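I am attaching a structure below and will ask some questions about it afterwards.
Of the protein chains in this complex, all but one are displayed in their positions.
== chain A ==
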Amino acid sequence: MELDLDLTLSPHTNSSNFGFGFDLNKHLDTKEKRFETMLGLENTEEDFYVPKPCSFSLNGQPDEKDEDPLESDSSIAYDEEENCKVVGWPPIKSSMKKYLNYRHHSRNHPYHHHGRRINISNPAATIERVRPSKSSMYVKVKMDGVAITRKVDIKLFDSYESLTNSLITMFSQYQDCDREDTNFKFTFQGKEGDWLLQGDAPWKIFAESVHRISITRDCPCPYTRLLF
């Protein structure tokens, strides 16, 4: 089903993109507890808050399919590349987000950071005399079979390989496909809608003109294995 949101989380749940990747696990726990209580399961902790029963589904019926009840309720859209961040949360304007991102990235390795915090006690040491990076350039990435389009900042990469590897890593976290088995095919689209071939232009020029990326994969899916 196209709209299925896979709520399994990336390994980076505890790291934060300058602190804003809130731990979805924590909040799911709370909601899960509330849901359990709602379904009438025993809850002996007296001062634990017990919500009034409520209906998440629209017609008062329990979900027909045996879906995770949280899925039908959750329509949280995901954005940003590294963590499961929620769109527009926390609610700060893009100019400030852009600045905080710049400060965060100027002291961390572009993709494999683990959310190192600003070192408050010694700011002089952490403030690198880095030339202010050019404003980020976010490019939409659509993976075959994944409902949510992701966005990556193309300025964080320096080669086709680093880009494609990172994208594969990002999507592998959410799909059942074995990375080794899968044959990924990348298509790059420029600003005018023209198609760019991987490796055709030098990286710098490519990075300036790429506008959209789409990925198709040839994945020996567990179900198709059964058919043959």
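We adopt the following convention: contacts are C-beta pairs under 8 Å (C-beta built on N, C-alpha and C of every residue); 3 or more make two chains touch, one makes a residue touch a chain; residues count from 1.
One rule holds in what follows: contacts and distances are computed from a predicted model.
**Q** Please identify the absent chain by the protein name in its UniProt record; candidates are "DNA-directed RNA polymerase III subunit RPC3", "F-box domain-containing protein", "WD repeat and HMG-box DNA-binding protein 1" or "Autophagy protein 5".
**A** The chain we cannot see is, by its UniProt record, "F-box domain-containing protein".
**Q** Identify the residues of chain A touching the omitted chain, counting contacts across the whole complex.
**A** 3, 14, 16-20, 22-23, 26-27, 30-31, 34, 47-49, 51-52, 54-56, 58-60, 73, 75-77, 79, 86-96, 99-100, 103-104, 115, 117-118, 120-121, 123-124, 127, 132, 134-135
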